[in-house]
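For this depiction, one protein chain was excluded, whereas all remaining protein chains were kept in their positions.
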């Protein structure tokens, strides 16, 4: 990080973390005010400060001024739907090999949390094309991406994927819609053989509909899993897990389309 | 993916997945032979094929020819030590906001599994500097990175971090060494205020030594967590979790250095 | 169950379960009224009904009239402290072999939830002796046990276990106090060689103090574990785990005192 980057500038995305970990993610702009239940913070009191500084509201309450991580950005996504969480997103990116410079497809833009993560991971030289059928969701996602300056990396398409995806020979497609089992043929057409398909479904009913369809559509290496994340209270004298945790977000399903071939089932890992 | 990329070329990293999910990750080269317990596979039988094809050993056993994901590469890391696993790596990358174009520091190169993940995530325009004190580990990591063509993105330093890191104002540092609590001052010096510190420790004893030191060294937003990954058997008629799973890899610890400030403890999220 | 037992009688312990699973556990008595936010229920409207009937409050809201399980009784324990939960209690009883006709010791009566479970499990021919140092906790536990008609099976002792337990050659002792590591010598004196010691501690700090002391005091077969319980929403069209769950109650520690002997450590199960 060079010297310039160490200091907060107008236009930067900043996270202000108050007492009890209450936090706000904003884009800083001269003259604006952040209103919190612990008092007002003038953006101009932040601009010019060094990252990692403590700033104070007009009521004297302290806030740390830091840059948010991708995880922080995701959790702060303004949403009207269930979003994907960092515990799942991290594993999806690694399992689907999504990284800098790639062009990836998303089906089900939703509030744009996963879109944000994909756009972050593919970087300025990559691209994300994301399909959504509901106009109001697309607008919300567009707004969320725009706030983070990620809109240039993303093409938002308002379309029903029943008619298929426009793209061909794609390397990776992630799907977060209520009935993925109905669109596996379309996924098959847009992914290159050996490409990566990933999906999240919240219920067992969905999981049980999707699994046999993947088999029928000549996908292999079907993997189903779920991820638990347990936090600990970091109080040195009484370290212990938190009392409660998220018990479920969804089942992650991964599979890869292959060219017509023999004995697909036997390639599966039947055990663990 | 353009047409060329759809076909396997000499020099490509390929994953060959045989029956029962047995798999091999190799760099393809004219004239070479992969020997497996299910027969030999000539690299030349793979080169020129379309990705996603099935190829056959001289004994007639089928293998799928695909590109490995980052997760596959990590699991296949040749190792002499415990490595980090995809479930942890994904969450670490997201939580520390590691992405394209960044320069990040690693302390404890080990076998190079995490180094591989960092190098993948920062992409061709980013860089990883990784410290290791054991010559033989560094050599193994170098070999592992070199096989994947990632050596240009990584600087491997053979040095004892007791003397500190050479870099200053760094945005992110990940540490995987037995006694992290001894080097927090050094971490403090190399990270920019508001930067990201991440660490993994396998035992409770280590966790209990590290936690109070982070507090003393003016780190805030200390988060301790652990991740469980449970796979399901994808047999449509009998979907159920696998019988056994990994119960533990390590505790993940995240914290952020800040400038001298007041009431750090009260900024912590005491609950969940 | 004979015919008489199928009908609700005055003096019975009944559970009244209203809409949204809101429930009340009461001892029925002629002339009394249960007041709920969904209206009043006259005990006399329950007495004489068949178990499993639906009864209605004066506002017309339905309640099921059933007998509570041990789990229900435990969860309904009136408490001023953290209590043990059914997921832990069931495993403790099975692991310590606690059953009908035994005399068992408890250290730390607390609100009496575990005392209730022990009294239930040893039955009318067994006995529980429970130590507590705080008068007000003992009173609360006595009241809780009395409501369930279990007071005859339990001797509550108000005493500091620093001075030791009065009993000798006991088969099983369960401890739920903040500093178990300080009283292991006393446990040793009251348990018969080969007896069962069980304990719950909420924090890692406690766990790390207790573990080495058990070794020093000639206990073997030390087992440390924790139990997770995850519920599912039983809606047939959308079966899925609940959104949140209890992440932690405490670490369970089991160990057995033995006569002076060789190589105790090697008897341990180092792996799983």
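Of note:
In this document, chain identifiers A, B and C correspond to the written order of the chains, with residue numbering beginning at 1 in each.
Just so we're on the same page, a contact is a pair of C-beta atoms (placed from the backbone, for glycine too) under 8 Å apart; a residue touches a chain by one contact, two chains touch by 3 or more.
These figures come from a predicted structure and were not determined experimentally.
The chain not displayed touches chain C at residues 1-3, 6, 17-21, 50-54, 62, 64-72, 74, 86-87, 89-97, 99-101, 103, 117, 120-126, 169-171, 192-196, 207-208, 211-212, 214-215, 220-236, 239, 242-245, 251, 256-259, 261-263, 266-272.
Counting over the whole complex, chain B has residues 202-205, 230-231, 237-248 touching the chain that is not drawn. In the full complex, chain A contacts the hidden chain through residues 204-205, 207-208, 247, 272.
As a working rule, only the chains that are shown with their structure count from here on.
One simple way to say how far apart two chains are is to compare their mean CA positions; for chain A and chain C this gives 43 Å. Computed from the mean C-alpha positions, the centre of chain A lies at a distance of 20 Å from the centre of chain B.
Each of the following residues of chain C touches two or more other chains: 204-205, 247.
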